Structure formats: C-alpha cells, structure tokens
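Just one protein chain is left out here, and the rest sit where they should.
Here is chain A:
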Amino acid sequence: MISFQMEVNHLRIAPLTRKNSFPSARKFSGLDFRKEFKGSVLERKAKNQRGIISAIIGRISDWTGLSRKTPRRHNLVSDSQSDDVQCPINEFPCEILVEIFSKLDRTSAVKCREVCSKWKVIVEDSTSLRESLLTTKTLSRLCIRGVPKKESGGKKMVEMRWIDYDTQSCKAIIIPYPLNINTNPLFFAFSLFEIQRIIIQDLAFTDEIVHFLRTNLHSCPSLSPVQLTLNNLDFSAAKSLTLHHLLAAVGKSLEVIEIQSAYGIRPLDFTDAHVSQLDVNKIRRLVVDKIRLSGCTNRSLLLGDHSLRLFISANNFPTLVLDRCNVTTAVVCDYSQEWLDSAQFDENAVHRHQVCTVKRCHRVKASHFEDECSKRRLNCRRSSVTRTTTIYNIQSEHGHDEFTFALCPVPVEEKKEEMTN
C-alpha cells in the first residue's frame, strides 16, 4: 500500500515527459520546492516523525491564539478544491510553464521575466529555452561610457551600449553610477551575450567597475573578447591590481589592447606584469597613448623591455604604440631587427610593413637609435622630421620589408626639468 502511494505521488510531482530543465536551480525562492513538498509523501513522513512534537506545539499555539496557517494542498489534478485556486497558472509544474514559454517568440518569452519571480527563474534557467529561443547573441562591441552630467540631468550615470555590426543595430541601457552589482545585476542580459570587443570610456577606472564588469561577464556563456579599449579613463583611484583583475577575466583571448588618454595613471598601473597576463602569441596591437601620469612628469609606466622580449621570443610582432614607457633604444632596435629577420622565413609575404611608435620614452634617444641600427647592419633612413616626430624607415640588407619607426622625443621642457633635478 505504501509503495503504491509513493508511486502515485511521484507521478504527480514528476510527469513522464519531464526533462532536466533546471540544472542550476538555485538562488531565488521562486522555485518553491516547498510547494512540491506540501502534500507529498516526504511531508507526511516528516510529519509522522515530528508528529507528537508538532501536535503539542499546535495545541500550545491554538491555546495561545497563534493559530498556524493550514498549508494549502497543491495536488494539481485530483484535488477537489482546486477551483478555489486564485492563480491557477502558477500551480503548473515548471515543465509545463517551460513548454508554454517555448511556444512564444523571443521578445515575449523575455517579457515573461517581468511577471513574477518563479517565471523569472524559469526563463533564466531553463536549458531547453536556451537551446530553442534564448540563443546567444554576438555583440561586436560593448561600450561602457560615463554619461556627462549635462546629458543626464545632473546625476552621474553610466551608459552601456552594445553594437552589432552584422545587423547594424545598437541598444543602450543607462544605469546609475556607481555601478552596483547588487542593485543592478545584468546577469540575464550578459548570459545571452557573446562579446567581441569591450570599450570603457569617460569613467573613473575603479575596483567597483572592474568587479561589476567581471561579475556580469561571468554570466556570458563563452567569454573571449578580442579587444579591450580603455579610453579617457581616470586612473587616480585605480591600483595595479585593478587592471590585473580585469585582465584575469578577459586577457587570454585579447588581440588588441589599447589604453588611451588615461589620466591620473601611475607607473604601476600598466606594467610588464600586465602584459604577461595576455597571450603574447595573439596580440596584434598594443597601444599606450596620450598618457598623463600623475605626480611628477618625468616618470614612465613600468612597461618596457621585458614585454618586447616576450613578443620577440614568441615570434609575434604586434603593432606598437608606446607612450611614456620604459623601453630602451637597444631593445626597440632588437624588436625591429627580429621582425625583419622573421620576415625572411615567410615566403608568402612579399611586401610587409610594420609600424612602431615610441613617444616620450626617456630611455629611447634619437641619437642612439641610428647608431644601434648601423651596429645591427640595418638600413635606417630618416624619412620625415617634424618638430615633434621623427620617422625612420628601416630595411634589412636584402629584404623588401619595411619597419617604420616613429619617435617622439621627450618634450624639451621636461628634459630641462630632468637636468635641473
């Protein structure tokens, strides 16, 4: 008799077509296992075990007037009182709700998240919906931008905009600053995204932003962006670890990394150690440009020879822009020489061209540069000289390949300061 009962109850809870739709059933109370528990064999068992105690408690509470709420039974079909159910649709087992949602189009299915927390969890967690309706969307760019107070009406806001090149579409969401993962989680949206490029601009680069971004990015089904651009960011609140944390999440897949117009940045904020978090075989472009270092002007980022040697040893030569970095003349020459050498083994590439720009680096000097080149038997020719920039074209003895090297010296005023110091 008992086994028969159990079987019946089992069937009631789990219809035969049940799929494992909720592998990650978690966090929200909306899944409501309590409902399934109510009226089930398990509950009766538990009640029998605790029967006496609960009877006593019941009696005490009756006596004190604290009457317990009698749990409503949730037997779906055979319950004769089911006509009284106020919200019949939420009495459905999750499988059937999934079945219903799967008949919708994507937009309507997503809308169902707004109805109640149970539906929200079902839409978010159902694997069969993921497979059929809520498939991943590829974002060409994700731009995170601080909105100027003028535009947002006095409040500090952050705009997150995605752009899709294929469909020529873009969409933005504006959320209050500072970014708070608890009040503004975007897990669901991110769980639908595959992001190719991340652009952060016009913001203070802080641990909070990195945390917000990392936690959201964690929901992406696959995370392998090819580009990270930090544009016009205030680094004054950043620590060396801030960028480390971001690169730990996205660094290994990057092909392009750009830090432009960073202000308040300190020597430790972008270093060789950060570059070694990247996959040196993948990087095609490394840009550090228009850097405004905080504090004294004649310092430079601790990004230098070590990084260039990493690229040389990987035989991968990205396009470089290095502003206020710690590279030296000798290693920059090594870099161009190694690039020219690497070309000789590549028969397919007839006319290759590579560019390297070195700006305001104290340890690279024009006078040394030409000497170093001739020492290495490189054919170095000054092709244009302006007040701020000297451009050299370097060719190996035999090759047709050309390495263009642009050198912007340290401004004269700074040099004077250096002398006096």
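Convention: a residue touches a chain if its C-beta (ideal position, glycine included) is under 8 Å from a C-beta of that chain, and two chains touch if they have at least 3 such contacts; residues count from 1.
What we mean here is this: contacts and distances are computed from a predicted model.
Per the UniProt record, the chain missing from the shown structure is "Skp1-related protein", taken from the list "CULLIN_2 domain-containing protein", "Casein kinase II subunit beta", "Glycine cleavage system H protein" or "Skp1-related protein". Interface note for the absent chain: among A:Glu114, A:Asp166 or A:Glu413, the touching residue is A:Glu114.
Looking at chain A, the residues touching the absent chain are 8, 11-12, 15-17, 30, 76-78, 82-83, 85-93, 95-96, 99-108, 110-117, 119-120, 128, 131-133, 137, 160, 162, 171-173, 175, 183-184, 186, 188-189, 192-193.
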